[in-house]
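All protein chains but one are shown at their positions in the complex.
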Amino acid sequence: MSKFARREGPIRLGMVGGGAGAFIGAVHRIAARMDGKFQVVAGALSSTPEKARESGRAIGLPEDRIYSDFTSMAQREGRLGDGIEAVAIVTPNHMHAPVAREFLKRGIHVICDKPLTATLGEAKKLVKAAEGAEALFVLTHNYTGYPMVRQAKAMIDAGALGRIRVVQVEYPQDWLAAPAAADNKQAEWRNDPERSGMGGATGDIGTHAWNLARFVTGLELESLACDLDSFGEGRRTDDNAHVMLRFAGGAKGMLWCSQVAPGHENGLRLRVYGEKGGLEWAQENPTNLWFTPLGEPKRLLTRRGPGMGPEAERLTRTPAGHPEGFLEAFANIYAEAAEAIIAHRSGSEAPAGVTFPTLQDGLEGMMFVDACIRSSQKDAAWVSLK
Amino acid sequence: MSKFARREGPIRLGMVGGGAGAFIGAVHRIAARMDGKFQVVAGALSSTPEKARESGRAIGLPEDRIYSDFTSMAQREGRLGDGIEAVAIVTPNHMHAPVAREFLKRGIHVICDKPLTATLGEAKKLVKAAEGAEALFVLTHNYTGYPMVRQAKAMIDAGALGRIRVVQVEYPQDWLAAPAAADNKQAEWRNDPERSGMGGATGDIGTHAWNLARFVTGLELESLACDLDSFGEGRRTDDNAHVMLRFAGGAKGMLWCSQVAPGHENGLRLRVYGEKGGLEWAQENPTNLWFTPLGEPKRLLTRRGPGMGPEAERLTRTPAGHPEGFLEAFANIYAEAAEAIIAHRSGSEAPAGVTFPTLQDGLEGMMFVDACIRSSQKDAAWVSLK
Amino acid sequence: MSKFARREGPIRLGMVGGGAGAFIGAVHRIAARMDGKFQVVAGALSSTPEKARESGRAIGLPEDRIYSDFTSMAQREGRLGDGIEAVAIVTPNHMHAPVAREFLKRGIHVICDKPLTATLGEAKKLVKAAEGAEALFVLTHNYTGYPMVRQAKAMIDAGALGRIRVVQVEYPQDWLAAPAAADNKQAEWRNDPERSGMGGATGDIGTHAWNLARFVTGLELESLACDLDSFGEGRRTDDNAHVMLRFAGGAKGMLWCSQVAPGHENGLRLRVYGEKGGLEWAQENPTNLWFTPLGEPKRLLTRRGPGMGPEAERLTRTPAGHPEGFLEAFANIYAEAAEAIIAHRSGSEAPAGVTFPTLQDGLEGMMFVDACIRSSQKDAAWVSLK
Partner (left out) sequence: MSKFARREGPIRLGMVGGGAGAFIGAVHRIAARMDGKFQVVAGALSSTPEKARESGRAIGLPEDRIYSDFTSMAQREGRLGDGIEAVAIVTPNHMHAPVAREFLKRGIHVICDKPLTATLGEAKKLVKAAEGAEALFVLTHNYTGYPMVRQAKAMIDAGALGRIRVVQVEYPQDWLAAPAAADNKQAEWRNDPERSGMGGATGDIGTHAWNLARFVTGLELESLACDLDSFGEGRRTDDNAHVMLRFAGGAKGMLWCSQVAPGHENGLRLRVYGEKGGLEWAQENPTNLWFTPLGEPKRLLTRRGPGMGPEAERLTRTPAGHPEGFLEAFANIYAEAAEAIIAHRSGSEAPAGVTFPTLQDGLEGMMFVDACIRSSQKDAAWVSLK
């Protein structure tokens, strides 16, 4: 039984990173707030003391729980009677591992942004360090929180497509198509290999595409060939990746991610084809899931519309026809985490159906990025994932 | 200056209606929570004491602020030092007016679901009663909270379409196409003219369609001809309305709302055509706004994409390509209300740009429903709005 | 048995109207040519002798079968051993009736563009004149030639929607949204009530919308209320019509046609809703037919895709996924006419399934236009069709 047993009320959440101006920190806070199951009570939102203080005040933190140093935060919160039960890590990628370790070792659950780390080496060490940890590790591969993504996975698990033959996944964007603007904080650290880590587009959005395909199909990747490019002027990391995929069991696939494809905002799209049918889902209109059983009319499944299973149903908040989006899907990861954390309080298992990306998913994502880079360094030759 | 002047922190919100099983109450709570600007601290979620207690506990209300009688709630909260500053009214329609009056007269702001009342008479009395009230009245015509709806309005205000000629608006659903299920609470009270009031589809979704057209175009309706039907077996209120519209200044329009149109979930769609161009927006994919300037290529505007103005920008939370939906739009009404309420605390005006539907909009909606019914009773003859 | 019995080879076709610069004449010629079943061998393409000669030569007519006077053409062709078996009439609307009568009375089949005539009175006289005529009369309401329109009709005939409740049909265009250009021949005669007849938009495209709804649903129109407008500067005929429809048996509907709706090219769209499901078809992407059975996932039927019946199959020329369009649909009317004419040569019935719009459909179209105008003249009051 956890040290948090018997506790009630909203889960006390801390945050590391996510100070003023950061995009993903604000998203995590909305996601945590949406269902009323978390309360943000502490934070080291910046490593700059003044910015940490201002950012903490802006989100209503008590003065004595505003930190500028995540180690101090972990130490003190770990000792407080009503210290945080979980921490959201929304720093640049290279800080994920050191921050996570500080909290995990104190039994504080970690909800960490992706990709898992900046390098595969760090990821492996983190996985090792987490072995035996009592606390949970939740990786916010948020696209797995979309109801229709769950529906797609459930249909494939149930055999609706038969044996899978082909997987096509892509994630095009255009925000780096123009020369990098000096004042774009998001673009800036993501363009710095020291902070964003291995892979530019590959790490930032390629991991999302890869994770989505992996989550929905359940297929294991054996090898890949990857052609990386940095088209943008002044780009220090890749901004376009073309990848061919070979899965265990004989399925084949392609993955394309790009940050230089004008006209695309967040064009994540997955298509899966099996012996008996196909599925297609696109993030920009996440309500819709195309199911194309071979030899039958095409069917457009909609969130909470006819034909939905319980896996999608349990993650929706509004009736069919009222679109839910990115924030709701992100909040679903938090909702799943909350279910697991609340069960953990009393030492029980998370309820059936509760699903979220874990350290293992994060490690596989880093192995994917690592393989992309190794392949690219060999002039896009085929490389094994391991 | 309001009695709430100098207060800080989240706005203390109460709720009347919205007990377990109610759809719209849960939506209001998520909307209130999303940006952390409200805190629900009191409620009369049901008029049945036990249900009120259970529902109150389920959403974490303190025991002493759970009520089963809205009058008691208004009296006590009005006297408490940290009593509620605002109340969300999410009861069946016929209760909106009596509840609102109790709170308004105590200077407690009202955030009320639509339609304003069950009858036009009630609406007129409520408007009269509210004259001189210090408190704000916010009607949750939530579709006006979508960023691209604001964008559409701003473009029309700026003359992008020239003089408007034609307005086509529709709101088809299919949830009442099958014979009414006895156990559907939503369907049940909406099918009871005593509680849902004038108009079935007309009041429930026709008012949304009408309000959307009114909000975006700014046009005043002069007369209409309306053919009402109750196609559903056992239906006591209308479930389909065909309406022809004549606006001041010569523009013409059509409005169709239906609850018996298989294949439609919440198919609210507005199209406006002027001398210089057209606009089209549909609620089920609210990210997109089509702008078709005459003689130029069609343009697809997207939330936070190129060409957005500040009116849309200020109501978004995520980057372009990350879909925002119904809950975010609903939360935008609350966000606008919060801006106004916070300004009101210090006796100042709401910041420029803050916009929300008011009593006047609610009254116009009821006048629309009333005219539809009057016309229908005259075999769909033309009737004036006034 | 017809005078043309025992004849073989392509059907000998004449044409009246359709000289250089005319849009619809060229379309008829392509349609006639597509399947090799007709050969254009004579024509009075213009009433101006020189233009008739040049236009006739341009399409390869023999000199001695170029006419500038349709009466002479009818007389001579009726006497020739290898005279035309059928004539395509593609003149302005007010000439349809006089031309048709000349050919019909000589046993020459008529393939006539729509609307049937310029006035309801002419239409009635033509119907009367044609009574007892041996020759066929084919009205090119070409949208009934689209395979998916046939599919929709077949599904409704087979009861896939159950009893029909609501019909929504529209035909918006934008080509008259700008002030009429003096040099647009199409716009010019259509803007002249003497030549285009009753109804501007109503006659030109409203008849198409009406005919499509009539053809697919089989419903009879009992009464309507119509609000006509002429928004375009200098417009002498209506360019926008809003119409509410009441069908025999209780179904209701709306029809909108407009030539001043920026962004629309030929936006003909039909939606039909019954007790058991809905159908939607739009001319601009005619491959697709949405079928939404109540309570089941939406289905997208495609031309020659799974689920197509023989009524659609017999009118397609290419495999699924190879789009067929306007010209193929138009050619289907000619193909149906050819089947009927060839059967007529030997005095037999047209094969089962052969379907094309007739004089009766044309008459109903004119009754629709007439009712629109009568209603509009009474300030858009309800009028009976008869």
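By letter and in written order, the chains are A, B and C; residue numbering begins at 1 in each of them.
The working rule: a contact is a pair of C-beta atoms (placed from the backbone, for glycine too) under 8 Å apart; a residue touches a chain by one contact, two chains touch by 3 or more.
Note that the structure is predicted; figures quoted are calculated from it, not measured.
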item: Of B:Gly21, B:Pro179, B:Gly218 or B:Gly307, the residue in touch with the unshown chain; value: B:Gly307
item: Chain not shown: contacting residue from A:Gly21, A:Gly263 or A:Pro310; value: A:Gly263
item: Options B:Tyr171, B:Phe291 or B:Phe368, residue touching the unrepresented chain; value: B:Phe291
item: Those residues of chain C which, in the complete complex, touch the missing chain; value: 9-10, 23, 26-27, 29-30, 33-36, 59-60, 173, 175, 264-267, 283-287, 302, 305, 317-328
item: Absent chain, residues of chain B that touch it; value: 291, 295-302, 305-307
item: Residue ranges of chain A at the interface with the undisplayed chain; value: 161, 165-166, 168, 170, 174, 177-178, 225, 227, 229, 231, 240, 242, 244, 246, 252-254, 256, 258, 260-264, 271, 273-278, 280, 290, 292-295, 298, 379-382
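As a working rule, only the chains that are shown with their structure count from here on.
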item: Inter-centroid spacing, chain B versus chain A (mean Cα positions, whole Å); value: 35
item: Multi-partner residues of chain C (at least 2 other chains); value: 295, 298
